[in-house]
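All protein chains but one are shown in place.
The chains carry the letters A and B, assigned in the order they are written, with residues numbered from 1 in each.
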Amino acid sequence: MTDPTANLLEIENLEVRFHGERTVHAINGLDLELKSGEVMTILGESGSGKSVTLKALLKLLPERRTAMSGSMTVGGIDVMALKGRALSDYRGKTVSMIFQEPALALDPVYTIGDQIAEAVMRHERVSKKDALARALDMLKRVRIPSPESRLKNYPHEMSGGMRQRAMIALALACKPDLLLADEPTTALDATVQIQVLLLLRELQKEFGMGIVFVTHDIGVAVEISDRIAVMYAGNIVEEGTVGEIIKDPRHPYTKGLLASNLHDADAGETLSSIPGSPPPLDVKPDHCSFAPRCAHAEERCLSALPPVFKPGPGRRVACILEEGRAPQRLGQRLPEPA
Amino acid sequence: MRKGIFNRKTNAVRAVDGVSFTVAKGETLGIVGESGCGKSTTARLLVGLEGIDAGDLIFDGDRLGVDLSLKDLWDGVQMVFQDSYASLNPRLTIEETIAFGPKMRGVAADEARRLAHELLGRVGLAPARFAGRYPHELSGGQRQRVNIARSLAMKPRLIILDEAVSALDKSVEAQVLNLLRELKDEFGLTYVFISHDLNVVRYVSDRIMVMYLGEVVEIGPVAAVWEKRAHPYTAALFAAMPSMDPDNRTEVPPLAGDPPNPIDPPSGCRFHTRCSFAEPVCGKTRPKSVAVDGAADHDAACHMLDPISGHSKSAGGSRLEAAE
């Protein structure tokens, strides 16, 4: 991971299908790249497949009910082929994850210190004493007050914000190359949420890892990320830097999401909202999944998958509206207005 | 229409302590605050789902328990709950759910059914398609529409919306907020809108009430509270909102730490443990609610605003520099 231009994470044509009582095509041909040291947010609503993507990256999906295809590599490791010992080395050491509910992700019967030390000892050959020293160091780094005594606390003895910090300490204890964050601030109060976001930003600089951050909240995405990928019905519809997505959204879904954000709506004015609701995904999409809700939809949107346009490096839009205008826009977009 | 003074005491938690406020007919009062601030308890008190230990609830001039029975209260006040799944009986079709209330009031079954269909249509769910469905066959947004229709079926004048849009996706949230705004005008409703999301509360409310650990810290018209942010907690809460500007991200968190446990709230001003302006007086005396800039409709409970509190910044009612 010495080459800063190399991709830390590459996902190519990932498909995830759950079968059971109902078949769900959760992810449909997803491509995603992340450079090391980059923070990418996957922005999407419930059922868009954003959390499934993270779980697929850690191979956490129930094997018997899941069919997966495509390729995923993290730092050159072929994730699809991992199993047994290599898989447990990969989990926690190469990639680790933080969750929305730390109360459920932390083990209630062990102290915070023991849990972190245990994770360190599992991946590195160190003594319990050294592992506990590392745990203490991690608690300091996530700015938990009086870390020495917190080391001996059980998760239920901590407040929500502290638990989330402890979980971040646990996830970063083995210095992973890639951190997956599944709505880690959604359950927190506003004044605590911003603390955790700022902490993650600092830690990212300190540890230099890549982060894939999943959220439904645009405001959170803007605070944390370098780039944003907007996900809808199991695929990415638009990707770009935070500035590009916020100031120059191209896909009608992104535009709709931004418009329905209340950030600068005036009281009493009618909010522009996206009509309808997302598709059920019981069949694999063979046309633009957003077309039934789209004001610009044409006949061809319903007959074939939309083409993916790449108007610039790291920028892509899966919509026919990009046709013909992408080249001119490319020149205008640089330099980015301050 | 006005609400009196509550003072709910239990052995464990004083979930809401010494809270007084009024809601004027036809307005929307927004209540914001973080977890444990007592906003949901306030909601349940307003519809009589929790008993009041001390204080009064006055609806339309009638005092609950004196001139007003719970049953009378429920004729005028209804509630929309947060969890759209837990608030619908999974074993009843949505038509049965909506018709249940009117039937309990003696409306004939046929008439209740007709009303249910009419209201379903009004909240945007075609009755022919949806009336016979069960809650688990609907999406979150559709279920919340059913919840709204159920409360409307009781023909209330006041609806308490307890985090009614918090669990919804953003694009659905906008749809439901638009619906609520239309219904308010059409049925002449009054809302008490409770949420942890300042953006939503700011958008829907005429007046805003900020709560912290069971107490009201600031109350006033949306524009005035938004501009002045008289209480340091209000200022922090507003500053904690995401900036939505990639070139101007938040750099310093407005507050450190978590809200304290409401079971054992701090003495004096309950916010003094997290407040950057705290002085000894704040830990000792509970601040009085005083008018902000002499405005009759804008109050805040902070020693810095009270000229005789003894806080060093209070002399001459000096304005608080925003805590951002």
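Methods note: a contact is a pair of C-beta atoms (placed from the backbone, for glycine too) under 8 Å apart; a residue touches a chain by one contact, two chains touch by 3 or more.
Just so it is clear, contacts and distances are computed from a predicted model.
Participant: As a check of understanding, state which of "Cph1 family holin", "Regulator of SigK", "Na(+)/H(+) antiporter subunit C" or "ABC transporter permease" is the UniProt name of the chain not shown.
Facilitator: "ABC transporter permease"
Participant: In the whole complex, not just what's shown, which of A:76, A:145 or A:276 touches the removed chain?
Facilitator: A:276
Participant: In the whole complex, not just what's shown, which of B:150, B:170 or B:202 touches the removed chain?
Facilitator: Of these options, the touching residue for the absent chain is B:150.
Participant: Out of B:28, B:78, B:234 or B:250, which touches the unshown chain?
Facilitator: Hidden-chain contact among the options goes to B:78.
Participant: Out of B:61, B:90 or B:294, which touches the unshown chain?
Facilitator: B:90
Participant: Using the touch definition from the top, which of B:35, B:178 or B:285 touches the missing chain?
Facilitator: B:178
Participant: On chain B, where is the contact patch with the chain that was removed from view?
Facilitator: Contact residues on chain B toward the absent chain are 44, 47-49, 71, 74-75, 77-79, 81-83, 86-93, 97, 100-101, 104-105, 121-124, 128-130, 132-134, 136-139, 142, 145, 147, 150, 154, 175, 178-179, 182.
The criterion applied here is as follows: only the chains that are shown with their structure count from here on.
Participant: Could you tell me the distance, in whole angstrom, between the mean C-alpha positions of chain A and chain B?
Facilitator: Comparing mean C-alpha positions, chain B is 32 Å from chain A.
Participant: Which residues of chain B touch chain A in the complex?
Facilitator: 34-35, 139-142, 169-175, 177-178, 181, 196-200, 202-206, 222, 236-237, 240-247, 249-259, 261
Participant: Where on chain A does chain B make contact in their complex?
Facilitator: 45-46, 145, 159-162, 189-195, 197-198, 216-220, 222-223, 241-243, 246-247, 256-257, 260-268, 270-275, 277, 338
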